[in-house]
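Of the protein chains in this complex, one is absent; all others appear in place.
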Amino acid sequence: MISTIKNLYEHDRRFRFAFIVIIGIIIFSSLSFFSPYDPDSSYDVPSDQSPSIKYFFGTSSRGQDIFWKMTFAIRNSLLFGISTALLSRIISILVGLTAGYKGGIGDRILMSINDSFIVIPILPLLILFNFIFQEKMSLFLLSLIMACLGWAWDARLIRSQVLSLKEREFTRTAVYSGMKSLPITLKEHLPFVMPIVFATMINNMLWSMGLEVSLAVLGLSDINTPTIGTTIYWANQHQALVAGVWWWIAAPIAISTLLFIGLYLLFASLNQYIDPRTRLLRMGG
Amino acid sequence: MMSKLRGKFLLVMVVCIIATWTVLPAFAAEKMLEVAPGVLRHETLILENPTGRCENPDNFNRWAPGMTTYSTGLQQLALDTLWYIDPDAGISTPWDNSLAATKPIYNKDFTKMTAKLRRGIYWSDGVEFTADDLVYTVETCMAHPGVLAYGANFEVFVDKVYKTDDYTVVFELKKPNSRFHGLFTVRWSACFIMPKHIFEKVEDPVAFNFNPPVSLGPYVLKDYDKAGNWFLWERREDWQRTSLARYGMPQPKYALYINPGPSDKRVMAQIKHDLDVIHDIAPEGMITLAKKNPTSKGWFKGFPWAHPDPTLPALILNNERYPLNIKDVRWALTLLIDIVDVSLASYKGAATISAIAVPPTGGYLSWYFDSMEEWLGDFTLDIDIDGKPFHPYDPSATLRIAERARKDLGDIGSQVPTDPAEIKKALGYGWWKHAPDVAEKLLLRNGFTRDKAGKWLLPDGTPWKITIAVEGPARPIMTRGGTMIAEQWRKFGIDAKPVVIKLLWQSMSYGDGDAFMAWCIETWGGHPDLFWFLESWHSDYYKPSGEPVVFKNPMRFKNAELDTIIEGIQGLDFNDPKCLELGLEYVKVCVEEMPLIPLMSYNVFTVCDEYYWEGFPTFENPYTNPVPNWANSKYMFTMIRPKTVE
Amino acid sequence: MGILKVENLKAYYMTDVYGTKRTVRAIDGISVEIKENEIFGIAGESSCGKTTFMKVLSGAVKPPLTVVGGKVLYNFGNGSLDILSLQKDELRKIRWKSISCILQGSMSVLNPVRKIYKTFRDFVEAHQKIEKKGDFMRQMRDHLGKLGLPREVLKAYPHHLSGGMKQRVTIALATIFKPSVIIADEPTTALDVIVQRGVLQLLKEIQKEQKNTIILVTHDMAVHANIADRIAIMYAGRIVEEAKAGDILENSLHPYTQHLIDSLPMIGDKSHRVSIPGVPPNLANPPSGCRFHPRCSSVMGICREEVPPLIEVGDRHKVACFLVSKESGDGK
Amino acid sequence: MVNNEKLLSVKDITKVFSIGGLLTGTRLTAVNEVYFEMGSANPEIFTLAGESGSGKTTLARLILHDIELTHGSIFYRGTDVTTIRNRKERMRFMERVQPIFQNPFETFNPLKRVDTYLYATAVNYGIAKSGESTDGVVDDALRSVGLSLQEVRGRYPHELSGGQLQRVSVARALIPRPSLLIADEPVSMVDASLRMSIVNLFKELKEKSGVSIIYITHDLATAYYISDRIAIMLRGNFVEMGPVEKVLSEPLHPYTKILKESVPKPVLGEKWKDKIELSTLEAKEFARVGCKFAGRCPSVMDICKKEDPKNFLLDERTVKCHLYAKQFKNSIL
Partner (left out) sequence: MKHGFFFRYCLQRVGQCLLVIFIGITITFIIPRLAPTDPVESAIATANMSGQYTHPEAVAEIRRALTELYGLEGGIFEQYFNFWKRLLKADLGPSYSSFPTPVMDLIRRSLPWTVGLLLTSAFIAWAIGNLIGGLAGYFSQRGWARTLGVFCMAIRPTPYYIMAFVILALFAYILPIFPLSGGLAIGVHFSFTWRFITSLLKHAFLPSLSLVIVSGGAWFLGMNSLVSNIVSEDYVVYAEMGGVSNRNILFRYVMRNALLPQVTGLALQLGMIFNGALITEYVFSYPGLGYLTYNAVFSGDYGLIIGIAIFSIIGVALAILIIDLAYPLFDPRIRHR
């Protein structure tokens, strides 16, 4: 693990940049544990102050120091994005591997369900879920629901990859070595599927965090939990865009843009690193 | 060589395509001199329709269920009814006999009401308006009770309705009702009169679209958007044959009601002078307009700009829920609120606060607030602080708000009034003290405790949790205020949380929650009578949680003293001065019991742009309510004047 | 001189993957001269550098492949031309007109979503203007007809064609301009024997008719035996023996060549045959001296230390082995 | 009961693929009523030879029960293997019949150490119980192919040569001590200099360990070199089957003749003389009614284009060609 990072850090410029950015953002979000203000308190500082030495990112119209507020927001959004992405990755890997490897009726059933999830419009569904759970709708629950809705396309990608892996001779070697289906998919196929998993992971994070913002803009998320979405929600409530409090919106966007370029490059370089072809080259093949 | 050339050619082509695509509609940049073909901008008043986009723009049947086009100018400019009460001062008086020639005439025991109608009023298709129309309206609505508007009301009360001549209609009532005329009295809206000659030809008045609407008001529908974004009205040639003609000619030849989109866009549109009357925006938007558009005018000349609606946003507590059923607890929660912060959070200080259960608007300032001031100062809670009874009223709260606002607003802080009398009128009289120590005592004596971390526990030792339901972006001001209150309670150690409930009014109706940031007290504004909303507070109409409430008692508040007051008002004539006395008694009961925590009037940032038109109603000249979706905003049309645009 | 002269060519793959630096000496000092109008066969096993050699010969040198030293000189009748020092445009001009290629894996060299005639057109258009579409189609049909291919293939997609047909189509594509040199890298490896026979015969006929030089690379000695005029044997990035086909097959001098030929089974002969012992060398870390020495049964001390030079022993018969250079007297 | 003596008996098996092309769908008979037997008394090497698309790999997969057959039956030592349903039966079958694959570099997952497959095989078939005895079993198997555990342990596929990998592959297949190996083009991806070592290994396995082998190849030279019997396949049919010396030295079927002639020989002066006819579209040949070779057969007759020839028993072999119908009446099947 550490040697991997070291290796990448030394030899991949993209990784180096991404690594520094991500670490910076992680440090930034963990600063939330040392925040002098509660995540939900307001009017702690003068409102509408533009960025300065005293308030790095300025203050909001709600009298909050945006710097500290963002530490919470980024932490929550990041956790939200990661948990949604991880959960949906697990589902899509399970479905993709099973459907791809088992084939037959099981595959057809799984793929029909899968396709249904592809065509269901997510936003109206999330809105309906919001009606159902009302005040019980927490960020965690939301991530759970989104994970259940956001796996389908990626499962398809994984499945098609497994379909071709299944035809490769080493799969048959494993079969004739007496290995059972599950170990075959997990041990033989998963490593080849990982690049897709990583590539879709970043997309899924983008997607889920984007939807979180959309829901927040519509007032359909937990407005007490600071996230990128609720930050924009509150800024909106105070008409920050026309009122000229641009830093209230610029701060979350700048950080999330940085975060995503970081994540994108991180996964791109990581993907290249774990790509079977490069792995072979690395091993001297 | 060849391929090189082709490569360049391709590049040029791509650039061209992109360039055309971006520049193509650049010739769209034309100055808006015409609103629509033939409709000149300077002859047109453009107003915001706060309903936004009307999904079903073809339906103008104001009486049918599920109609969404009432604020498109329909109820403001095309419909009319017997009486109007202005929430402010009115052109002459708040009361206006519109289609009626006189005030309502009741018999002694209020079982019969006679309405005299004005003569010489004509529908836009040339048919004269007569008693037949009124009788027809009542009968048609009664025939579809619960479906056509007011039908259910008529069914409850009206025994018989008939005309004695073409200009006199008599209502015989099933039971005494001293407020029956209220059904035909516009404050926001009321039962409008149907054109009999149109509706009687229709098979099903419920499914009828009433398109194009035949107008009884001074404007007729000229054109509308099939997609529901705009509605254009044109002044009637025969505008003199309408009730409004008494005040002169409506000045704008055209009125355009539009959906201008989210509030940021309304601000942009007004700065571009494309929107004359904004219905409402966030206080920050108002401040932006105040800074950027010198012709933008609010109700007040400067801070707090907003027009106070005769509506009282309050923290509606569910009086059935433990421990909110304990008076001490309700009071403790009240004393935990620092109204200065709430005002700043919700309105940036531009709130008109109210300590009592009536909105601080229109005539109510003198009728109720002036009258109550002394009593409130003397009022004590039955708890001793330092051996002395505790006086919770704090008359200086608004002064502190003004001071804070002045500081917060920066360069336009100077607009905040400094004169205490002026502050009173603009920001309200006073509020309850922020007294956590007293609240603590109130709670402790009811057996509440704090745990080690300082969190409050219920007497049985379980943590105390409260949710405050807010509506989210649908009502930003209240969401902001509710969130602030939750924060204040939380800081005191109560686990309070604001939650966005999309269907707030529905869950409030079922009593599904602890506290709701909403309103259930609405008044005439221009008339002191409270019966309008108070009637439903009577214990006869009480509904327990789980059952939907009837009308305006979502607190589920039951009080014998209040019942007496309500019954008292019911027996009095609408204009009897004793009503006000009983109203004051009601206010006292609410102070004692605190069934809901009154906060402020619903200040609406209705901003008028004096670029094309001037003479909009203001606090100095409060001839009508400027809020453009209210039916009585029609009076504005006769009072404004075109401004010569350079 | 001949049409192609390669002088002490060295081309290495230099990779740096996350700090793991590797240099694969795929071609390590090759000198060869190829005459006009002959089929020159290059034989060798997998990863002996023969495909790399073809890449360099066709001027397709892209990182991580780097030419470390040497020259590749062509002579198309107007002076010698070092393909490694040409500008992109100059290279494009001589490609296909003077040098064309038939690549290994004909299955994937044709654009799968393009009809054959369109691919032909792309290649032709790159070098000359097509005035009329009709003329062009007629020319192409004629060209295919001469090669004995059905003209319908022009309207087909690659996936419609069998592997052998695809390979023949690529041959047709490679010979449109009657290039002086055709580089054919394992053109028949993936083909069935009957098809292979057809393709090889086709190549031979073209060569006869168009009088061009074909550089044919394949690991299959039997193929060389059937078609090549001269054969060079490559081992681990070097040429170990080069001679007329007959000499290689019947009078080979290098132990590797001898082993290779001896190990080939034949129908009608069930006598025991053995493989060359040991494993092919790793070019990232090749053995010292003669690269064959770890597997050679006649290994001597000198073989481990010095690289045997390629010397001419008979009628244009060259060999790089100390056994031979000792016999012939000196190491010249 | 009769089948008991036979190691393997393949009866009339047919495999039809439905190729779901969008506009031109076809049913493709990849294997057409193939019949052969392998005795259990003496181990033998039986070669399936043919060009690509002849159905030899499909036949191998059918015998291995990797794919379902359309009809026919396969008996292994008297048990019908087509009825295998559960894992237990399948394991028992795989213990006896093991495959060797074409590409040694593909046989093992490039990201895994090769020995893991050896250990997995030993453990899964219950050949070895404890850790040490597993080492022993694996080492024995490797030694029988001329390698040792030491050389292989911890190595990744790319660290071994193709020849070595193919040996490991054979070693793995040998661990459950099968009596039949099915080797699908085992040497086509192995360098020429190493090829013979693998081929010799098969010979050795047959002779010393008594393992029978089905050797699938397109290379007639190696087929001649090691096998006892050979079947020549063309578009799913066995066109000629019999002892290898007979079939390859004096082929009867025109296709076998052309095939044999087309094999290039590494000797001088044996160059091809006449041009040959090549098929342009494979699919056409599959769809052909009558003899599949009729399209390019030099001795084609009218009947060839109409009727599928029968198998004629002739000179210790079967030939599927109309040419011999007149000469011999004693057709089988």
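For clarity, chains are labelled A, B, C and D in written order, and residue numbers in each chain start from 1.
In this section, contacts are C-beta pairs under 8 Å (C-beta built on N, C-alpha and C of every residue); 3 or more make two chains touch, one makes a residue touch a chain.
Note that the structure is predicted; figures quoted are calculated from it, not measured.
S.K.: Given the contact definition stated above, which residue among B:197, B:265, B:291 or B:455 touches the chain not shown here?
M.R.: B:265
S.K.: One chain is left out of this view; which of A:9, A:140 or A:264 touches it in the full complex?
M.R.: A:264
S.K.: Please identify which residue in C:17, C:48, C:73 or C:103 touches the non-displayed chain.
M.R.: Of the listed residues, the one touching the omitted chain is C:103.
S.K.: Check each of B:276, B:408, B:440 or B:535 against the chain that is not shown and name the one that touches it.
M.R.: Checking the options B:276, B:408, B:440 or B:535, the one contacting the hidden chain is B:535.
S.K.: From the list B:37, B:387 or B:544, which touches the chain that is not on show?
M.R.: B:37
S.K.: For the chain that's not shown, point to the residue among B:79, B:183, B:337 or B:572 touching it.
M.R.: B:183
S.K.: Mind pulling the chain C residues that touch the left-out chain?
M.R.: 58, 60, 91-93, 95-96, 100-101, 103, 105, 108-114, 118-119, 122-123, 125-127, 157, 159-160, 173
S.K.: On chain A, where is the contact patch with the chain that was removed from view?
M.R.: Residues of chain A in contact with the hidden chain: 112-113, 115-116, 118-125, 127-129, 131-132, 134, 153, 206, 209-211, 213-214, 217-218, 220, 228-229, 232, 241, 249, 253, 256-257, 259-261, 264.
S.K.: Just the residue numbers, please: which parts of chain B touch the chain that's not shown?
M.R.: Touching the missing chain: residues 2-3, 6-7, 10, 14, 18, 24-26, 28-29, 35-37, 39, 52-53, 55-56, 59, 65-68, 144-147, 149, 152-153, 155-157, 182-183, 187-190, 206-207, 223, 225-230, 232, 256, 258-262, 264-265, 268-269, 271-272, 274, 311, 474, 502-503, 505-510, 512, 522, 532, 535-536, 538, 540-541, 548, 550-552.
Convention: only the chains that are shown with their structure count from here on.
S.K.: By the touch rule set out at the top, what is the minimum number of steps from chain A to chain D?
M.R.: So the least number of steps between the two chains is 1.
S.K.: State, to the nearest whole Å, the distance from the C-alpha centre of chain C to the C-alpha centre of chain D.
M.R.: 32
S.K.: Send over the residues of chain A in touch with two or more other chains.
M.R.: 284
S.K.: Show which residues of chain B lie in contact with chain A when the two form their complex.
M.R.: Contact set of chain B toward chain A: 263-264, 267-268, 281-282, 284-285, 287-288, 341, 344-345, 348, 408, 410, 467, 469-474, 476, 479-480, 483-484, 487, 490-491, 497-503, 507, 513.
S.K.: State the interface residues of chain C toward chain D in the complex, per the touch definition above.
M.R.: So the residues of chain C touching chain D come out as 45-46, 148, 150, 152-153, 160-165, 192-198, 200-201, 219-227, 245-246, 249-250, 256, 259-261, 263-270, 272-276, 279-280.
S.K.: Note which residues of chain A are touching chain C in the complex, please.
M.R.: That would be residues 7-8, 10-12, 273, 278, 281-282, 284 of chain A.
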